[in-house]
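Sending over a structure as structure tokens; questions will come in a sec.
Note that one protein chain of the assembly has been removed; the remaining protein chains are unaltered in position.
Up next is chain A:
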Amino acid sequence: MRLTEAQSKAVFRDAGLPVPDGEVVSSPEAAQAAAARLGTRVAVKVQIPIGGRGKAGGIKLADTPEQAAEAARALLGARIRGYLVHQVLVERASSVASEYYLSVTVDRARQMPVLIFSTAGGMDIEDVAEKTPERIAKLWVDPSLGLRDFHLRWLLQQGGAPADLSREFARFVRTLWELFGRYDAQLVEINPLAQTADGRLVALDGKIEIDDNALFRHADLAAMRSVEADHPLERQAREQGLAYVKLEGDIGIIGNGAGLVMATLDAVQREGGRPANFLDIGGGARAEVVERALRVVPGDPDVKAVLLNVFGGITRCDEVARGLLQAIAALGGTSVPVVVRLTGTREQEGRALLGEAGVRGVSSAATFEEAARRAVDLARSHGNG
């Protein structure tokens, strides 16, 4: 789960790190009032849980409260990089002398937390890593050792942090490290970490990503999930306990096991089709789960055909067939054609159930490739018809 900039900055502020004064608002009038209260030049920034907002036109500067209102009017309700903008942050604009980069994240390859510092702040850190790797300092911290003083000295010296600010930098690094652990973060990032004209360090932007698997011990953070930012279908599926991801095509995909579902998406694309979603019913799914999946996926207006691809290991094919029939009975038929491919545990029983029921719009395929091809054909003819 990604916190927005304003949420991240609230966490920083609570931890004692300086951030610019600002207010989150959701109307032009409130933006104008906030800018008037701040009484300076302000930045109006869209609050969506994704980076690259500046490049996408999501950040505007305003010299007067009227300009702030105008900026908010242009941004609120706009769609930026796929996210609908509900809120903007109106924030005191800072005069910046230099910009740094600081983060703590998990290095998957080394299986350790890593601190990253760079004097090339305000840029995409991956660009910096590619073009000027010498400007990035990295320090891996053994979790059983924790962050030690010498770690700080190494990181800041290697990264070329100005010596007169080393005490301030050390405070930022320590606090970020502590927040990383306390909030089960995958990433805590300040970019840019600015040195202002009067020589202080301020977090001008902030990004915190929380490990979804750890939300059970952070009820306060879970409540911050901005439901508006999600796709409504994804929200609906999550509420029903389904692993669903909305994609941009027209063939609904349901399968068991993440790897199998991904391979099904690939097979559909290879046959020239475009998947509308990813949906994993998981291992050992009962009929009810299958039924829920078959209510969510065809509920997407983009979907022209559904492909249900199941390999029965622990999952029983007869349970899957039963779930499919229950969904169709409950919905009074199927609005789009469904292709079913059942292999493995109890496949004969599963196919027999479907055969006996003989539901209109439901057909079986024997292999992975055949199922993908059939779904693509059906989506095409259904789309045209």
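Everything below uses one rule, namely that a contact is a pair of C-beta atoms (placed from the backbone, for glycine too) under 8 Å apart; a residue touches a chain by one contact, two chains touch by 3 or more; residues count from 1.
Methods note: contacts and distances are computed from a predicted model.
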| item | value |
| --- | --- |
| Chain not displayed: protein name in its UniProt record ("Y-family DNA polymerase", "ABC transporter substrate-binding protein", "Succinate--CoA ligase [ADP-forming] subunit alpha" or "Oxidoreductase") | "Succinate--CoA ligase [ADP-forming] subunit alpha" |
| Residue in contact with the excluded chain [from A:A163, A:A197, A:I314 or A:A330] | A:I314 |
| Candidate in contact with the missing chain, chosen from A:P133, A:P162 or A:G283 | A:G283 |
| Residue of A:G22, A:G58, A:G257 or A:G350 in touch with the missing chain, whole complex considered | A:G257 |
| Among A:M112, A:A163 or A:A330, residue touching the chain not depicted | A:M112 |
| Contact set of chain A toward the excluded chain (per top definition) | 106, 108-109, 111-113, 126, 130, 142-144, 181, 184, 186, 211-214, 216-217, 243, 245, 247-248, 255-263, 265-267, 269-270, 275, 278, 280, 283, 311-314, 343-345, 367-369 |
